[in-house]
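Quick one: the structure is below, questions incoming.
One protein chain is absent from this view; the other protein chains keep their places.
Here is subunit A:
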Amino acid sequence: LKHVEILDAKTKDKLCFLDKVGNIFTFNPQWYPARQSIRLDPKGKSLKDEDVLQHLPVGTTATFYFRDLGAQISWVTVFLTEYAGPLLIYLMFYFRVPFIYAPKYDFTTSKHWVVHLACMCHSFHYVKRLLETLFVHRFSHGTMPLRNIFKNCTYYWGFAAWMAYYINHPLYTPPSESTHTQTLNIQLHIFCQIGNFSIHIALRNLRPPGSKTRKIPYPTKNPFTWIFLLVSCPNYTYELGSWLGFTLMTQCLPVAAFTLVGFIQMTVWAKGKHRSYLKEFRDYPTLRSPILPFIL
């Protein structure tokens, strides 16, 4: 039987000690379990929910350090909110709801076919994301800090409004490219949407329901996953491709800006994921790059 004491990581005050490990909920009711970060070293990494006291490197007296992670919100909630916004906002601009453009344009529709197509692509993209959040993704963490929802929603909603305003504007100038080039752009967008979905399915299948195991992803029978041979995070590669297609299709500078910012952020994430794959797996394939084959 072990004697366990829990100290505050910053002040080293003794918060409580336990003979049988219960939970710190009783000390401060504000500190619900998702907010609790418990670690063996004040500056070290958090212990996982699944860790068992018996298997930790402690003696007969175990000292844990507690840190309050701040108010938390579930990943699912954040994703649903940040994706529902652009879907609805874009449609408001598409249908030219009053108070956006001059009154004589209220509830009119654009005469350019590319505007209708753009609305379909954009809407389908976010419907896909919402459905993936509900049915496909298996999240490693249950929650994230509350302030993230404000940051993320500002980004997604803000850019969606900025793009939608110009694409659906009565004075929108459609690209002068030939129908042939436009067809290629649309095909690129659709190809990458399917690719992105294929990768999400492949990643989901790596992980049995309810588990949080991590494995190296490999190409499957689906040709869209063969890109795993060259790239660690092909979901980001395909995402970039989708938005590139959308940018070329609409020839709208705000869309290009959104694609660029997204690319930078995804590259940062891809490099991090690539690094953790390399650290965790000795036999990680050496041919793979984080996001762009051979380049990045």
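Here are a few things to note about the model shown:
Rule of thumb we're sticking to: a residue touches a chain if its C-beta (ideal position, glycine included) is under 8 Å from a C-beta of that chain, and two chains touch if they have at least 3 such contacts; residues count from 1.
Here is the rule we go by: contacts and distances are computed from a predicted model.
For the chain that does not appear here, its UniProt entry gives the protein name "Very-long-chain (3R)-3-hydroxyacyl-CoA dehydratase", which is one of "Very-long-chain (3R)-3-hydroxyacyl-CoA dehydratase", "Trafficking protein particle complex subunit", "RalBP1-associated Eps domain-containing protein 1 isoform X6" or "DNA polymerase epsilon subunit 4". Within the whole complex, the absent chain has one touching residue among A:M144, A:I167, A:I227 or A:L240, and that is A:I167.
Interface note: of A:P234, A:P254 or A:P290, the residue touching the hidden chain in the full complex is A:P254. Seen across the whole complex, the unshown chain contacts subunit A at 166-167, 169, 171-173, 176, 250-254.
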